[in-house]
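Quick notes on the structure that follows.
One protein chain is absent from this view; the other protein chains keep their places.
Presenting subunit A:
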């Protein structure tokens, strides 16, 4: 079972530089959320503040009834056992090979026998596509491999909360899609609460249940995937559709003259692109917190853009969904009968 994380009025600054202010959001238990934002808006700082590595100026982060930033050190170490964290650069231990890196949490926190450790480590390494690289050192492998090894280490204790800082940066497009599938499958399997920081638009559009966006020192928006994908808010719209037109410029904010020039030219971001269906688990299981496609849009009276919820094979999920769910639950029913 995942754990709900409630962030309230969190504010962080380094000296006089305010990184973000009054961030309030709730990561629902067992759901996948994505945090977006232009480079340098403090996404990594946000993750580190959540696990108590950085102390916020004020605010709370409630996890399992405990206020993470304001805990005593000993209690903090206790709560951290709920977490699996993938750092932006992998943060592998340079003095250990990949096998020992991934075995480290098991050896520290469990009483598993060495053969059991071996089984789990090899399984996780296989899962992230690193089978056969056990004896390599972090200095000897590529950035994408370090990322995947870092992910394997973060997952090895089956954590209830998974934080991933750009799991897909430095990965090729195929590996990125496979990694996304892995995260979705994992979420269905262990029902962890997952927060992913990413710059990959495809990931942001298809993987999460919720999307949040940091910009100009604040959380611009946080909510269900469909809410942000259909949002008219200029920043959100520009970012989620990777457009040049909008408030975000090279130096985070465009200056006034640039915006005026854009207005004079009458440039318009154009119509919203179709909303893609959410990525499903590879074996068709439903996520525990599965939302039906278009549910949020329907309940909020928003008409999705033409062509939404149609997947690569041309299936229209607005139509297919009820049939699919019926089939799945029947399948699950048969399955559990067989198990009895």
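In this section, a contact is a pair of C-beta atoms (placed from the backbone, for glycine too) under 8 Å apart; a residue touches a chain by one contact, two chains touch by 3 or more; residues count from 1.
By definition in this document, contacts and distances are computed from a predicted model.
Not every chain of the complex appears here, and the one that does not is recorded in UniProt as "ABC transporter permease", selected from "ATP-binding cassette domain-containing protein", "ABC transporter permease", "Response regulator receiver protein" or "NADH-quinone oxidoreductase subunit F".
In the complete complex, the residue from A:4, A:67, A:89 or A:233 that touches the missing chain is A:89.
Set against the missing chain, the residues A:62, A:104 or A:137 yield one that touches it, A:104.
Remark: the residues of subunit A touching the chain excluded from display are 48, 51, 53, 73, 77-78, 80-81, 83, 85, 87-89, 91-94, 104-105, 108-109.
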